[in-house]
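Beneath this line is the structure, given in structure tokens, with notes to follow.
Note that one protein chain of the assembly has been removed; the remaining protein chains are unaltered in position.
So, subunit A:
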């Protein structure tokens, strides 16, 4: 089985199937997964759906790079990253990250590292629609700080 599974796709993903795929190796004592969903995330306006745009080619390259970086930091076995693009409605799944390792600390840390870096380095952009209209989501300073904290050894 390939150690890295990295996909950018419009279709939804099946968390149970993705978990089952990475949970088969009895050498792994830990499987950590993260799912990001479309939420009503701003300022009182009611978000109805979200459209994800990306930079085909560069996106996959960046996801490969941050996965390689995670593997340099922690002893990992399997890594899955699936990120959807296109239009998604409130409550739908956007992103899946799954990491396996012999030990939980490595798996937890690597999973958090991957989502922190994905959010600040991978070329995806969110366009939010609400009854008030549509607008591009602003990048958050807190996301940038979360990614920088890994470089500063604070996390």
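What to note about this one:
We take it that contacts are C-beta pairs under 8 Å (C-beta built on N, C-alpha and C of every residue); 3 or more make two chains touch, one makes a residue touch a chain; residues count from 1.
FYI, contacts and distances are computed from a predicted model.
Entry comment: the absent subunit's protein name, as recorded by UniProt, is "Molybdopterin synthase sulfur carrier subunit", drawn from "Phosphonate C-P lyase system protein PhnK", "Molybdopterin synthase sulfur carrier subunit", "Aminomethyltransferase" or "1,2-phenylacetyl-CoA epoxidase subunit B". From the options A:55, A:108 or A:150, the residue with contact to the unseen chain in the full assembly is A:55.
When the missing chain is restored to the complex, the residue among A:30, A:76, A:94 or A:129 that touches it is A:94. Although one chain is hidden here, its contacts on subunit A can still be listed: residues 36, 52-55, 57-58, 61, 83, 94-95, 115, 118-127, 136-139, 143.
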